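Of the protein chains in this complex, one is absent; all others appear in place.
Now for chain A:
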């Protein structure tokens, strides 16, 4: 059986396409994955990697195209189907049960029972051996709750391997790991490969790709760009070139000279993730923070806003760092949070009720709420921001992503902020609303107030920001001034971890 498996491709994808209304997320993609290799999948956010993974794991149904595992047609309808078809997945959220032991986790769902009672079988021996083969350091009888995140990941990998998966997909598995844990995970992945398992490895960190991968597939804008052995890739520059192409166009218009008039000064900001972050923001300036997911952008925003614990010197208009969002708002800072639906909006409330929330006392006299004023304020902001709705009484959950985001922005504008912190301001927002939001941001800055945009979309920061701070692994690695001459490959090199090595 091993011989036939070697002859066949572990996975072959042919003309795979996935359409969403108005968008083709994956566009006639075809490539093969050789058995017993580590096959890397790279591309920018939105390139279509996660859509492919979702189709492989049965979470999404392809619009057209076929997939085959070891030469056999493969059409999963659920993750259970995918597992039966030999594809296991290591998701970013772990699915282990903390209260059980490692062994119980490994045998979960495969227990042998008689008359409803569990009986001993060779299953336990088998999974124990699998675990020992990939990571001898984990005691099978330990409680999973006592393990680190990295060890839990390994338990999950072992479960996939012992349930007979020939292919294991790992989506950004190192996002939450320390450097030493990453090394150990790489050891596990190599041992998996040596024991006839194919690994599909997805990561933004290009160093990891070069260290670990045998072959690489590059995706861009839903299209397949190339699949080739990493040995034939000429270093990071070629990989970045393939990922970006020449497709990034940006319409940055220089906004005239901005005086050196700092409103926000951050010196030596440290937190559980941030390392010595320092920068200044001038009045009237739009600042960008660009980096991959997990680089620390959100943490910078939340630290300035007083939402998270952090150490370091933050001065806004001469005042020290806010210790709570309430203090931040009072001092003139407003945040558009990363997760619009869970952190920014009250989806169960109407537009009218949402807009005044950040400055609710402005609509009150002696603690009594002025209902009629609220309505006129809501109407004013709906028209000012162009929120597409026929009524201010509409529930926020019924609005489209772009209009929801505009409601969140309206909340911040109503708070009379002098500094807007925008965390992923256009994620999940359609193109039209996107450019309207950009115009609102520019208008805001043109009145002499400051904006910080925290984004993992390069096009966004290049189109909008006057200065850009590049973040990697909790640090600000570089500062660049935006303009026609920005060196995009250099930016990508820095945010993928190439800044320190000097490659």
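Convention: contacts are C-beta pairs under 8 Å (C-beta built on N, C-alpha and C of every residue); 3 or more make two chains touch, one makes a residue touch a chain; residues count from 1.
Just so we're on the same page, contacts and distances are computed from a predicted model.
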#### Entry: "Gfo/Idh/MocA family oxidoreductase", "Aldehyde dehydrogenase", "Autoinducer 2 import system permease protein LsrD" or "Monosaccharide ABC transporter membrane protein (CUT2 family)" - which is the UniProt name of the missing chain
"Monosaccharide ABC transporter membrane protein (CUT2 family)"
### Query
Which residue among A:411, A:449 or A:475 touches the omitted chain?
A:411
### Summary
Missing-chain contact among A:390, A:447 or A:485 belongs to A:390
## Note on the structure
Where chain A meets the chain that is not shown, the residues are 21-22, 305, 307, 324-326, 328-330, 335, 337, 342-349, 357-361, 364, 367-369, 371, 388-391, 393-394, 398, 400, 411, 415
